[in-house]
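A single protein chain has been omitted from the complex, and every remaining protein chain is retained in its original position.
Up next is chain A:
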Amino acid sequence: MTPTYMNIMLAFTISLLGMLTYRSHLVASLLCLEGMMMSLFIMTTLIASNMHFPLINIMPIILLVFAACETAVGLALLISISNTYGLDYVHNLNLLQC
């Protein structure tokens, strides 16, 4: 396995772990989600360049488009949480009571 690919997959895994663990803020998990999308973008672009297969380049662009859409929805939820509770602390989300 080429060390550069290994490092990029490691970056994806680190972002995944960061997204799954909660500390106090909710927007930190959204940032880790962005990191995952970015590492996937870099990975697919490198594969498209190294396999000399330009048509794969469609995939990172579409991935980026839908990641931007997902970010917008996540930030909108964050804004509505922030409007209700004042801050986006995770322990404020206790409607489910479990």
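The definition used in the following text is that contacts are C-beta pairs under 8 Å (C-beta built on N, C-alpha and C of every residue); 3 or more make two chains touch, one makes a residue touch a chain; residues count from 1.
One rule holds in what follows: contacts and distances are computed from a predicted model.
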item	value
Protein that the absent chain corresponds to, by UniProt name, given "Nucleolar protein 8", "NADH-ubiquinone oxidoreductase chain 6", "ferroxidase" or "2-oxoisovalerate dehydrogenase subunit alpha"	"NADH-ubiquinone oxidoreductase chain 6"
Contact set of chain A toward the excluded chain (per top definition)	2-4, 6-8, 10-11, 14-15, 17-18, 21, 23, 25, 27-28, 30-32, 34-35, 38-39, 41-42, 45-46, 48-50, 52-58, 60-62, 64-69, 71-73, 75-80, 82-83, 87-88
